[in-house]
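Only one protein chain is missing from this complex, and each of the others stays in its spot.
The block that comes next holds subunit A.
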Amino acid sequence: MSHTNIDIKKIRKDFPILSRKVNGKPLVYLDNAATSQTPQQVIDVIVDYYQNYNANIHRGVHSLSQEATDAYEEAREKIRTHFNAKHKEEIIFTSGTTHGINLVANGFSNLLKKGDEVLVSALEHHSNIVPWQMLCEKSGAKLKVIPMTPQGELDKLAFAELFSENTKLVFVNHVSNALGTVNPIQEIIAKAREVGAAVLIDGAQAAPHIKADVQALDVDFYVVSAHKICGPTGVGVLYGKKEWLEKLPPYQGGGEMIDQVSFEKTTYAGLPHKFEAGTPNICGGIAFGAALDYMNAIGFEAIAEYEYELLKYATQQLLEIEGLKIYGTSADKTAVISFNIEGIHPYDIGTIVDKLGVAVRTGHHCAQPIMDYFKIPGTVRASFSFYNTKEEVDVLVESVKKAKMMLS
């Protein structure tokens, strides 16, 4: 794939983990949709933090605290630039996507009332369904589901009809974690604007592949995790439009989020600190910024182009295996292939290919409603990143063939 702008040899050298062996075989890491690997450039930032300027932020007058605060705030600014948010205080550090979703859901429980409706898509991760069920139970609002088609796409005809003046909040993932489908979020946001509903987009699966511009999208909330974009686990970001973040009540009480405290009354700090109670994952936030630097240096267009080639090649090669079926066949999808082989349980395939050094995910991918739709217990999911190669796709295909031979 020399026609793309990816220098794959150089990139692979950035990821020390890619040269290790698993079960005596070279690791072929194809579980990128669960978590991405970390380049040396990001690992160095983490090490540098703990070796040179580990301190608690925002409160200290001493130099270390100031250095750590500056680095953390610089990371926030990098993230703002990356997602093109208008204001820096619209970027709230979280522990990850799930935290961001819960923060918004909790805030809305005070704003919704009986008769209001919350729309979610049928393509959601469990962590995206449960907070809304809890929100609806608490507020008396009704949860409505945008159905999906056999191709694993959202049913456009159906979703247009689901919007009404009662719709107050719409929640959809940008990209489905189980199938890789890229959802038509622009159309969904436009529809929501017509009825005055707020929109929260889960960008966890999109962020490694698509650079979202929150102003161009005109989205109200957008959530991501750092660990899917070459950053560390335990840190993420909630983008929220300033007017919404000002309206929502704080989620947790504690340090950082407070302005004045007496036993009679506490006044809250301004944005973004209102939502950042307690000592945050300082190193994680800084490393998140470094991860975005790393990805942007390669460039998201180059990444998308390269991954598309991988996806196309892997799809062709896998489909040559008799009895293999791919779930999620949208023309617009990221480099994710969810599949099964007729008569073989996905768990068995995952177990055998692991023995051959290939890391894939098996199971329902925390998206049981999708599995129920296809009437399957789960799938094998291979998810690719810009550091994967065509040769690795070949290893995957050979391993799956071997597994099929052993298991049938």
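Heads up, the rule we're going with is that a contact is a pair of C-beta atoms (placed from the backbone, for glycine too) under 8 Å apart; a residue touches a chain by one contact, two chains touch by 3 or more; residues count from 1.
Heads up, the rule we're going with is that contacts and distances are computed from a predicted model.
> Using the UniProt record as the reference, specify the protein name of the hidden chain from among "ABC transporter ATP-binding protein", "SUF system FeS cluster assembly SufBD core domain-containing protein", "Cell division protein FtsX" or "Cysteine desulfuration protein SufE".
"Cysteine desulfuration protein SufE"
> Pick out which of A:13, A:138 or A:355 touches the chain that's been left out of the picture.
Touching the chain that is not displayed is residue A:355.
> Extract the touching residues of subunit A with respect to the undisplayed chain.
Answer for subunit A: residues 23, 344-345, 347-348, 350-352, 355, 362-364, 377-378, 406-407 touch the chain left out.
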